[in-house]
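Pasting a structure here, questions to come.
The complex is shown incomplete by one protein chain, all other protein chains being positioned as in the whole.
Going in written order, the chains are labelled A, B and C, and every chain counts its residues from 1.
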Amino acid sequence: MAKKIRVTVWNEYRHEKRNEKVAQIYPKGIHGAIAEFLQKYPDIETRTATLDEPDHGLGGDVLDDTDVLIWWGHTAHEEVKDEIVNKVYNRILDGMGLIVLHSGHASKIFRKVCGTNSDQLRWREIGEMERIWVIEPGHPIVEGLDEYIEIPHVEMYGERFDIPAPETLVFISWFEGGEVFRSGCCYTRGKGKIFYFRPGHETFPIYHQKEIQRVIYNAVRWAKPVDGPKPIFGNVEPLENIRGEQELS
Amino acid sequence: MAKKIRVTVWNEYRHEKRNEKVAQIYPKGIHGAIAEFLQKYPDIETRTATLDEPDHGLGGDVLDDTDVLIWWGHTAHEEVKDEIVNKVYNRILDGMGLIVLHSGHASKIFRKVCGTNSDQLRWREIGEMERIWVIEPGHPIVEGLDEYIEIPHVEMYGERFDIPAPETLVFISWFEGGEVFRSGCCYTRGKGKIFYFRPGHETFPIYHQKEIQRVIYNAVRWAKPVDGPKPIFGNVEPLENIRGEQELS
Amino acid sequence: MAKKIRVTVWNEYRHEKRNEKVAQIYPKGIHGAIAEFLQKYPDIETRTATLDEPDHGLGGDVLDDTDVLIWWGHTAHEEVKDEIVNKVYNRILDGMGLIVLHSGHASKIFRKVCGTNSDQLRWREIGEMERIWVIEPGHPIVEGLDEYIEIPHVEMYGERFDIPAPETLVFISWFEGGEVFRSGCCYTRGKGKIFYFRPGHETFPIYHQKEIQRVIYNAVRWAKPVDGPKPIFGNVEPLENIRGEQELS
Partner (left out) sequence: MAKKIRVTVWNEYRHEKRNEKVAQIYPKGIHGAIAEFLQKYPDIETRTATLDEPDHGLGGDVLDDTDVLIWWGHTAHEEVKDEIVNKVYNRILDGMGLIVLHSGHASKIFRKVCGTNSDQLRWREIGEMERIWVIEPGHPIVEGLDEYIEIPHVEMYGERFDIPAPETLVFISWFEGGEVFRSGCCYTRGKGKIFYFRPGHETFPIYHQKEIQRVIYNAVRWAKPVDGPKPIFGNVEPLENIRGEQELS
């Protein structure tokens, strides 16, 4: 049997403890809700980690044992220790997948892999409607979807969003109030795959919505590490006189 | 003095002759209107060509003498002769710029350079509002613009638009009725640069709008040919023993 | 059990019948050799098709029953009927994967999806050495590889290769005689994924080489269709008043 994909769902986990409305929507925290629906898929195993645990729950071997890390943060990005951010960064370059959700666009780790001020965008919180259009209907991340996803009430994010042009732009959002947004963005950094996915908010039940769950599941599968080459870096000898032999099957 | 950019504005030129409303908006044809505003720029010289001229106005040396070709067609794409399409195609690969406007997405030449069924998209003609967002504020094509362009009444084009992912996505449109669209798309084919720009319609005065004119002007400058290398194709000798000498300044 | 990926290996199949040396290397044809090693993988089932069969072996339901089509042609590209090329093209846009090998760069179908004169490149046939470097070590197509593949004797292909910039450039080749080449190029056209892979020639046993076989297998898995949305094209109603309900899990 194929090995399961090991997912760690990271959450700031502050709103849920302080705001009753959020607690009602996500009684086990946003991380709990995401881990719960992912856990139902037979090819995935999950664990969770949160800001206020020691080392933000990412100490020891946790990252080494993680194939894909999901990141949700909002109000406490600056409390994430640089040392942990650097550990996450190096694991991504070494192949771990990263899925950044919603307000995670302003997290230290996403800004670091973007190389831009990805915290910069337009926003508005009046509960307007969002329609998320599939731009690449052949991409693995849209498996099982219809041509758009509709979310009745959301916080709006609008362009200009200060990110590098995605390698693949999977979704574009339309908002009732007049904005558009690049809502599903694929990147590669080192050997790691990164997916930014806009939907999600603490005061709307967006991570309970079936299509959103499907996208996150698809993204986990897309972002899982590949057992590719381990490049040699540094000072090397010329190869020119070493004509290899062909190993035939 | 720098050489002017030689622009040929091509138009199907049927609507204007048959439909009084269109004729009122574009008394000299859409090609006439575009050539007229471009001609005001000191670095541009224009000529026009239309479907019903011999060789669609693109015979003889016209294409060889063209730096950037602007293409507007709508109802008669199939009447454009394959022989002329191939001439245009080869000139693009050899460096001529191509700007495809609005319904030109379904033209033979754009389908040919896309390698997809770029005639496929959603559309609706109820005169709704369009807001065109600048996605890449550092791109030469958005010089002089604000962060969005608003057009009060348009024909809507919506995703899914069956094009290859643009090399640079410059604009995304928002429509009142709920759709989004990749409205400014840059491609390279051979040595030629191609820009697809969505706005424009025969029954709305869109090519009289200042920002739209500015985009077309910017795109002409961006798409003009570069005097780059002329690659050698075909059977070649090994280069390994020819160690060149360095020509120092 | 998961459904197998249905691969059709297409071959021009002329060299093998006319040239004894080629027949010795590929006694069952290049298509036979490729089908044979792919067939050993438990998740793949193969069939073959060749130029001189009726409809080039691609009539009836063959394409509808194909998830990934592998294409090898060399001397008879022009004999492939346009009607079959168009069928293949439409199946790609509808989601079928396409893997184009070596001299298939000049095939009608690859030129059509490129939108360039992809038959244009430098070449030389002196049996020099090629070293194929992995540029994206995290890409699914390089699973199980080392940082380069070495082939002792090849026909050289060199830049400038007149293709659109690949969406992902997976491999770059180095040749003894002084050239480089973009040897592993990913594209999306419509819902279909396309991979161009340079190695392979009729007079060298390249498709018997283990790493080459691994790349082709990986590419098949990468290029298989995704069950994504079926976009609606054409004239549509505005969506703005239809606020959907959220289907929660």
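Note that in this section a contact is a pair of C-beta atoms (placed from the backbone, for glycine too) under 8 Å apart; a residue touches a chain by one contact, two chains touch by 3 or more.
On a predicted model such as this, the values are computed, not experimentally measured, just so you know.
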Return the single residue from A:73, A:137 or A:190 that touches the missing chain. A:190
So which of B:66, B:183 or B:213 would be touching the chain we can't see? B:213
Residue numbers in chain A that touch the chain omitted from display: 93, 112-117, 120-124, 126, 128, 158-160, 162, 164-165, 167, 176-179, 187-190, 229, 231-240
For chain B, residues touching the missing partner are 37, 95, 129, 131, 134, 136-140, 142-147, 150-152, 167-168, 188, 190-193, 205, 208-211, 213, 225-232, 239-240, 243-249
In chain C, positions touching the absent partner: 131, 133-137, 147, 158-160, 165, 168-169, 172-175, 178-180, 182
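Heads up, the rule we're going with is that only the chains that are shown with their structure count from here on.
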Comparing each chain's Cα average against the average over all protein Cα atoms, the nearest is chain C
Centroid of chain A to centroid of chain B, CA atoms only: how many Å? 36
Per-residue overlap in chain A, given as positions that touch at least 2 other chains: 131, 134, 136-137, 147, 168
